[in-house]
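Missing here: one protein chain of the complex. Every other protein chain is in place.
First chain written, first letter: the chains are A, B and C, and each begins at residue 1.
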Amino acid sequence: MNQSSHAPAVEQHAHRDDIGAKMGMWLFLFTELLLFGGMFLMYAYYRFQYPDQFKIAAMELSTSMGTLNTIILLTSSLTVAIAITALRKGNRFLALLNLFVTIVFALAFMVNKLFEWSAKISHGIYPGSEDILNKPNGEILFYGLYYVMTGLHGLHVIIGVVILSFMFVFIYKGSVNKDNFMKLENSGLYWHLVDLIWIFLFPLFYLIH
Amino acid sequence: MNEDKQNKENHEHITPYSTYVLVWLALIALTSITVTVSGIDFGMVALAIAMLIAAVKSSLVINIFMHIKFDEPIFKVFLMVSLFTLVIIFVLTFFDLVNR
Amino acid sequence: MFLMFSSQSASRTAEAVDSVMIYIVSVSLLLLLGITITMIYFVFKYHRKKGHKPVDIHGNIWLEIIWIGIPTILVLTMFYYGYMGFRTMRDIPENAFQINVTARMWQWQFNYENGKQTDTLFVPVKTPILLKMESVDVNHSLYIPAFRIKEDVIAGRINYLSFTADLTGSYDIACAEYCGLKHSMMYTRVVVMPDEKFTEWYESEKTEPDTNITAVSQESQSLLFEKGCTTCHSLDGSKKIAPSFKGLMGNERIVLRNGSEMHIRVDEEYLRRSIMEPNAETVKGYTAGLMPIQKYNLNDNELNKIISAINSLN
Partner (left out) sequence: MANGTVALEEKSFYEESTNKYSGILSWLLTTDHKRIGLLYLVTICAFFIVGVILGILMRLELIAPGPTIMEAQTYNTLFTLHGVIMIFLFIIPGLPAIFGNFFLPLQIGAKDVAFPRLNLLSWYIYVIGAILVLISLFLPGGPIDTGWTFYIPYSVRSTTNVSLAIFAAFVLGFSSILTGLNFITTVHRMRAPGMGWFRMPLFIWSIYSTAWIQIIATPVIGITILLVIMERAFGVGIFDPALGGDPILYQHLFWIYSHPAVYIMVLPAMGVVSEIIPTFARRTIFGYKAIAFSSLAIAFVGYLVWAHHMFTSGISDTARWIFSLLTFIVALPSGVKVFNWVATMYKGSIDPKPPFLWVMSFIVLFSIGGLTGLVLGSLATDIHLHDTYFVVAHFHYVMFGGTGTIFFGALFYWFPKMFGKMYSIKWANISVALFFIAFNMLYFPKFIMGYMGMPRRYFDYLPEFTNLQVISTVGSWLMGITMIIIFANLIYSVKKGKKSPENPWGGVTLEWHTASPPPLENFHEIPTVTHEPYDFSQLEEMKHESK
């Protein structure tokens, strides 16, 4: 490990284990996967029990809103990926620009979500409301899951925005750079996971007809 | 030590911009397919198609965007372990549900 | 325990379970003794004081195969035996006599098909019985130790349990799933009667059969009993764990709402509130949260009947 055959440049970072850091991040992502996996299991379980009521309830959700958000999120995944490549190629400006676009898209996603939720709420469809309690079981469950799953996903988006903003500052200041890009790469991984989960949420909630 | 040498190579891998853009186009295309297909009523088949497309999309994201394809092989093993566990949990729970 | 094994079993299921138990315990005991004795023997035989030179043995593939293989066979037989015993509990004859069971905090209620309703389970001997069970609040579990059977009773779904009693007599029924404050007092009995006696009771007007086993006394056939209110509220002014219904209407009382005390005169509006959403206000001196929320248990019609029933107790 500490053999002296290393080039001095590497010696400087002898204590840094990039692969280790990435491994830690992946392991963390698997816990997230299982966390949402648990909720997908609940969804599958109840959809199996109330297929028709899920269908009726899903009609209320706006497919176009969902599609728009899907496109926003997919594109933000692209920009964050480009940002990483750019940084590694030494193009700091392109990296910052793409990171900025990613953050803007993420916020757009949240604004969109906010509209969607507030529309639902103003129609009296929210947990514990009179209207919801009068619906049949399957629909109550559908909306329960809808709120917790998209809500938790939204929480991840917000956390993602915070993390990406930090990365923006770090790159700007130069502490994350061409030779030391693992933090950005790990943040990118996190952001892709957020995208990944949405890829499943979208058809399961917005596309049942 | 062999492991470390391989790491070095993977470490060098930088995905070109063009690959990313292509993947992104594919993702958008797949999204529009699901949305269109969902308009037609296929019943249970629709769900299967939607899930299949989602699976394709996510494998694109995982392989290219998250470049697990070019990364440590062990990460792939980890991923399989997690997914496999998830599948087991689903299958065994449904053993109960389907037979009630 | 050994008495249980030797005496004649109260039901077929008890017999099946006991024999599975004896089988698994005997095999286990042999294994346990084998392991323990070998271990202790090695410790003495190869004690360091005796100055043996240790021998490094890295393993032996045949031994590994043996001690995976033999236990595999053993556990498969255990599984099979246990599964067969289980079948005797779950194979329900077509002609089984059906009784509906309602469980609530902390009371059992048995509804017979001809409308009879009891809080003790009366069954004819040597007749297959099928219990269809549902809970109105939290999980309970109907457990008859003498027959070695139990099944949870859960809100929103019907679970079933079946048995055939082979001996007349009276056995405990316990609640085996934790259900709150009086979980450990949720006992009642199953009374197994000769066929003729059962039929006589079943077809008569009497609420209680003529057995020499005293059943828990039955209070009232009214809705208050049926919905379980009388478990906690008395009708005669005596104090149980909740205020009595007698003389309730028009009475003055102090209630806690959001932690602050208020004086209230009991009227219909108040009764409605304290039945449907009992957690909104709590009568001073009583435990908050004990009273089950009735919102999902009563419909408007039943609520009105209950209120007039309480009214009439003045």
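Going forward, a residue touches a chain if its C-beta (ideal position, glycine included) is under 8 Å from a C-beta of that chain, and two chains touch if they have at least 3 such contacts.
Predicted model, so just to flag it, every value in this text is computed and none were measured.
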| item | value |
| --- | --- |
| Touching partners, among the displayed chains, of the absent chain | A, B, C |
| For subunit C, residues in touch with the removed chain | 1, 4, 16-17, 20-21, 24-25, 28, 31-32, 35-36, 38-40, 42-43, 46-48, 51-60, 63-64, 67-68, 71-72, 75-76, 78-79, 81-86, 88-90, 137-139, 141, 143, 145-146, 148-152, 154-157, 159, 172, 174-185, 259, 279, 287-289, 292-293, 295-296 |
| Those residues of subunit A which, in the complete complex, touch the missing chain | 1-2, 17, 19-20, 23-24, 27-28, 30-32, 34-39, 41-42, 45-46, 49-50, 127-128, 132-133, 136-138, 140-141, 143-145, 147-148, 152 |
| Missing-partner contacts on subunit B, residue numbers | 74, 81-82, 85, 88-89, 92-93, 95-100 |
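One rule holds in what follows: only the chains that are shown with their structure count from here on.
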| item | value |
| --- | --- |
| Topology of the chain contact graph, where touching chains are joined (line, ring, star, complete, other) | other |
| Whole-Å gap separating subunit A and subunit C, where each centre is the average of the chain's CA atoms | 46 |
| Residues within subunit B bordering two or more other chains | none |
| Multi-partner residues of subunit C (at least 2 other chains) | none |
| Complex contact set, residues of subunit B against subunit A | 7, 11, 14-17, 20-21, 23-24, 27-28, 31, 34-35, 38-39, 41, 46-47, 50-51, 53-54, 57-58, 61-62, 64-66, 71-72, 74-75, 78-79, 81-83, 85-86, 89-90, 93-94, 97-98 |
| Parts of subunit A lying in touch with subunit B, wherever the complex brings them together | 18-19, 22-23, 26-27, 30, 33-34, 37, 41, 44-45, 48-49, 63, 67, 70-71, 74-75, 77-78, 81-82, 85, 88-89, 188-189, 192-193, 195-196, 199-200, 202-204, 207-209 |
